[in-house]
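Just dropping this structure here.
Removed: one protein chain of the complex. Kept in place: all other protein chains.
Going in written order, the chains are labelled A, B, C and D, and every chain counts its residues from 1.
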Amino acid sequence: MKKSSIFFIIILLLGYFLAPLFVNNAFSFKLSEIFILVLFASSFQFIARTAGMFSLGHAAFYGVGAYASAVLVQKGYSIFFVLLMAGVIAFLLSMIIGYLSLRSTGIYFAMLTLSLAQVVYLVIYRTPALGGQDGIPGILAQPINLFGWELDISRPEKYYYVIFFTVVVSIFILYILTNSSLGHFLRSIRENSVRTSSLGINVKRYQILAFGIAGFFGGVSGALLSPLEGIITPETLSWTQSALPLIIVLIGGINSFWGPIVGAITFEMLYSLTIDSGASNIYLGIILLAIVLLFPDGVIGVGRRFISMLRTSFSKKKGRNMEELKGVGKHGNSAARRSI
Amino acid sequence: MLRIEKLNSYYGTSHVLHNLSIMIKEGQGVALIGRNGAGKSSTMKSIMGLMPRVDGDITFAENPINKEKTHKRVRMGIGYVPEDRRIYKDLTVEENITIAANAIKKVRKPLELNEVWENFPLLKDLRKRKGSELSGGEQQILSIARSVVGRPKLILLDEPTEGIAPIIVQNLKEVIKNMIDQMEVAVLLAEQNIKFTIDLTDYVYVIDNGQIVYSGSSEEFKNREDLHHKFLGVSS
Amino acid sequence: SKETATSKNGSSSSKDNPAKSKESTNGDTIKIGFIGALSGSVGAVGQDMKKGGELAVEMINEKGGINGKKVELVSKDTKGNPKDGIQAVRDLTQQGVKLFTGVVSSGVALAIPPVLEQENAIVMTTAAGADEITGKNFNRHVFRVSDNAYMRNTSAANLFYKKYPNLNNWANFSPDYAYGHASWDAFNNQMKKINPKYKVVKDSWPKFGATDYKNEIASILAAKPDAVFSSLYSADAITMSKQAKPYDFFKQIGLFVLNSNEGDISSALGKDMHPEWSGVHYYAEAYDNALNKEFVERFKQKFGAEPNGYNSETYVSIFAYKQAMEKSNSMDTDTLIKTLEGMKFDSVTGQREFRKEDHQAIKDIVWVKVEPDNSDKGWKVTEIEIVPGAEVMPPLN
Amino acid sequence: MGTLQLEGVYKDYPGVKVLKDVNLTITEGEIHAIIGPNGAGKSTLFGVMNGDLFAQKGTITFEGINMNGKGLDFAARNGVSRCFQVPNVYINLTVKENILIALMSKNKITRNKLSFKTFLAPVNAYEEKIKEVLEEVGLSGTENQLIYELSHGDKKRLELAMAITLEPTLLLLDEPTAGMSPEETSEAVKLIKKIHQTRNLTVVITEHDMSVVFSLAHRITVLDRGEIITTDVPEEIKKHPKVIEIYLGK
Partner (left out) sequence: MDVLLLPLVNGLTQAAVLFMIAAGLTLIYGVLGVINFAHGSFVMLGSYLTMFFFVGKFDTVLGLFSFIFISSVVITLLGWAVEVLVMRRMYKANEFYMVLATYAILLIIEGCVEKYWGASPLSLPLPDSLNTTISIFGISVPFYSILICIIGIAVMGILWFLMNHTNLGRIIRAAAADKTMTNSLGVNVPALFTVVFVIGIFLAAFAGGLLAPTVALLPNMGVNLVIQAFVVVVVGGLGNIKGALLSAVLVGVLDSFLGFYIPVLTGITSYIVMAVILTIRPQGLLGKVG
């Protein structure tokens, strides 16, 4: 990473850290939700972009993490322990689902994850101990003790910091994993699994591991959700929820590590802007269509194109650069296709 | 019959064919010789309209075709045997051939099935086998048969001998010769195998780095070992 | 062009513009927040509820508002999701709203109390029926102006035992989810208590949102019940009715009780409507008091239709707020909660009272008998029964 | 050691018997060629040899280890590397990244130096090694090229480089010179010879170019319709009447 972008990230983090001091509660609640979505989408992107596995059942881990945290928080455990446990439970579940689904590939894999996630959804939906269809209300995080300093995190402005810290750390870990040798193996499997396997790599084991890691962080993101909203319902596991990370990642830009972040912010903004129009689905549909048809590299792709346009308009060799610019767009598209 | 002038082709940003000009007369066998990556396949794809971007003129039977869709070109009488064969793995040998026949049926009368078996006796026994159950050589022959069934005026053959046993290569040679001589089909043959090519064709284009670097009659080229060496790296 | 854009914004309705709204709170407007599903699968219910609220606000403002202040209804769509419900409450409280009405889904009603507490606000739910809202999950910031599952279905048992003492073999036909189970439990328990000959011959639990009920229909018929109790909801009830028709289901059983049909199901089915007893929040012709007359008249005037139970409950809730504010002459949340607790107030369905301990309104339960006929509508109400709320209030725990 | 043994191997696809009673011993250190007409089952035999395909009957052992159907990765970890008929490399990665994956895998197999450095910054950790391997196969200077910029012959070299990175004892090459120009072919032959010598490998190849076969192979097995016709030294094969009839022609 370049020095300038590290600097930029630090400024950004500082801004987010201080945000609750300047904005109202509704806004910091919204920010919290965005953070959770960012982690949810990043965990999805970890397998989608790095390992080329498009799961359509990612909400299962999100939801199971959320339920685990709802139960554990109510039992009085401290939030960080709860997050870890929820992650571990989601990890185990996703290893199982991964083991079953990874017998197939491509769209079969997607449909298998979708259907297994539906099974998880229906099981939770019909478990009276978990509140059935009504879910579990009244989830309030216990105060945490930081070096003798008691922090009441039951209020969202305070709980914000738990979310902030967890998401930043998780994304950092995901970043490292993506660029580690594990990430390289996963990419190589995505590129050509026969070749990877003939290099002596047990392809399936790695895929399951990657699926498990994605499940872990998906679970953590869900676990952050339930104390924030105070209630958890089976809808958290529904298939539309599984489509969410895919939508976010594609809106943001699938090829960029920052895609989920940009995507989550854009998505939440669109959602808030259109919810009271009474036709939010139509707007969302049109916007998605526009992105898919016109901006396959998402908002980040648009930004990059815009920046490179600015650059070229300042440079002298104009005639040639227009040509190049077309190339950038085209190349971008094909890169998007390739990398999936 | 086919005339290519100043053809430039691109894959995205990479410019692979530069000002290429080629001419093929009716019923003539023409060779396109060049080493790996020289641009043989790209030339054929350009003729078929399968390249992402092509500039220049291509006329076939006096009609400009560079704006036509691929299927239109086929219906005008161009057949194509790609280097990777691309037979239908799930369909039987017979079905593979009937599809090709049906596709141009409205335009021209295709060959009857038994005419196909006559020309490609090897396929007759494999008639009911699925494409996936054929070996590489069998697939190659099927692929050629499939393009011939529509009685094209011109066939583009991309490296038909690649990965084929010597004995089948002999067979293949006769099949192609037969096409040119008896069926009066013009053939553009992309090859690296000079021996195989020269006997089948009477004119040769040598392509290197996307440019035509030599053209002349096959007889002449046959004896120009210096050229073989220069453009194809044959040392003998 | 920037300036015109701003001025356009400024002139648009204030609910879109938090800056402007804040200003007006400090002035002389009382804002009441309406939250409910305005789109999505229960969107129609939310739309109906909102109409009642709009009418109430209009009528109050005509007569000079509350304590001399104008009232404004600001609304936000929850789509029936807890998540959006919470966000709606947060957004509206940020605009200075402290009093809420509406709420279609029980999920939202159960989700928002912690936020209400934090923001020191009150909600008066007008349709959510889950018992927990005023029971197990009681929260002092939540009031329910309408009835709940326990009341509705206990009243059913009382009423139909009294009306049809000879129908003893009952079948249950309810959706397999919380509200369905709560409904059946209340009905079943009460029947067991009061009718010694009562027997359940078939207990069917189709999936919520199912599209095929033929297996259940046939097996219920096979059990030959005298009467069928059902808490199928909305689309499910319609689908079931359509699929039951070829079997002559409704002719073969003596009595069909559907615990929640605010006229929506009958209207959708039209000519296909079957005979049934429907449980409703309110029925326009059931009451002959002045308040109701005024409501029906004004509602018809404004919306060109007869009001239903979703319209009425939100309407009533706004007047309840009005009475509490006027009685205490205060806008303070705490004071208002204390005033509302145990408050008696007149409504279109006669007098109601918020029970002090659980904030559940003591109100009548209305049952109407619907039968097919040859009119354009395809059905008509032939009988109305009212069960006083006090008889069926859930026990306090 | 280094010996691959096939005994009574049968392999069917639904409706097609591809290999019939194949008995074959590849002895340590030899270059063994398998030839035969198209569809004889050469590629299938390769698949069976390295555990990619499961033979319904018979045993396949390498250095005493059962290979049958154990998967490509198992074979690779036990010293069997394979190059495919169509060069099989990571087409969207650079040359360097291709080798990098192989090196990381090797590191994983031998479990040496599982350090933080190789986990977190693999590219830097392997820089040196990548250079060495590329030099060995004659691809120096192409580190940062994308695969589609490579010639066909170079792709085959790259695949070979990846295979030898694993330091195998047995190398399976399926038509190593198919699609190559004569120049590339003769270079490929030299390269295979060199690698065979310096690395002390056992090599099995299939090939249709008889000049390649005769200049490389110590022994040749002729396969026809799934059955072994004969296994012998090149001089004998050239004279074998059946082989001439079904394969060599003339």
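The criterion applied here is as follows: contacts are C-beta pairs under 8 Å (C-beta built on N, C-alpha and C of every residue); 3 or more make two chains touch, one makes a residue touch a chain.
Every value quoted in this text rests on a predicted model; they were computed, and no experiment measured them.
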{"item": "Interface partners of the hidden chain - shown chains only, full complex considered", "value": "A, B, C"}
{"item": "Contacting the left-out chain in the complete assembly, out of C:Asn215, C:Asn329, C:Gln351 or C:Thr382", "value": "C:Asn215"}
{"item": "Touch with the omitted chain, as defined above, among C:Gln243, C:Ser278 or C:Ser312", "value": "C:Gln243"}
{"item": "Chain not shown: contacting residue from C:Ser41, C:Asn329 or C:Thr382", "value": "C:Ser41"}
{"item": "Residues of chain C (touch criterion as defined above) contacting the omitted chain", "value": "39-45, 47, 176, 204-207, 209-212, 214-215, 218-219, 222, 234-236, 238-239, 242-243, 245-248, 264, 268-272"}
{"item": "For chain A, the residues touching the chain missing from this view", "value": "48, 54, 56, 100, 103-104, 106-108, 110-112, 114-116, 118-119, 122-123, 126, 239, 243, 246-247, 250, 278-282, 284-289, 292-293, 296, 336-337, 340"}
{"item": "Hidden partner chain, residues of chain B it touches", "value": "48, 50, 69-71, 74-75, 80, 82, 86, 88-91, 95, 98-100, 102-105, 107, 146-147, 150"}
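Keep this in mind: only the chains that are shown with their structure count from here on.
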{"item": "Chain closest to the middle, measuring from C-alpha centroids that were averaged per chain", "value": "A"}
{"item": "Chain A and chain D: spacing of chain centres that average the CA atoms, whole Å", "value": "42"}
{"item": "Centre distance in Å when chain A and chain B are each reduced to the mean of their C-alpha atoms", "value": "50"}
{"item": "Chain C-touching residues of chain A, taken from the complex the two chains share", "value": "24-27, 29-30, 33, 126, 131-135, 137-138, 140, 154-156, 229-231, 233, 235, 272, 275-276, 278-281"}
{"item": "Residue numbers on chain D that touch chain B, as the complex places them", "value": "13, 15-16, 36-40, 85, 148, 151-153, 175, 178-184, 186, 208, 210, 246-249"}
{"item": "Touching residues on chain C, where the partner in the complex is chain A", "value": "38-39, 75-77, 79, 81-84, 86-87, 90-91, 93-94, 106-107, 110-111, 113-115, 118-119, 130, 132, 137, 176-178, 208"}
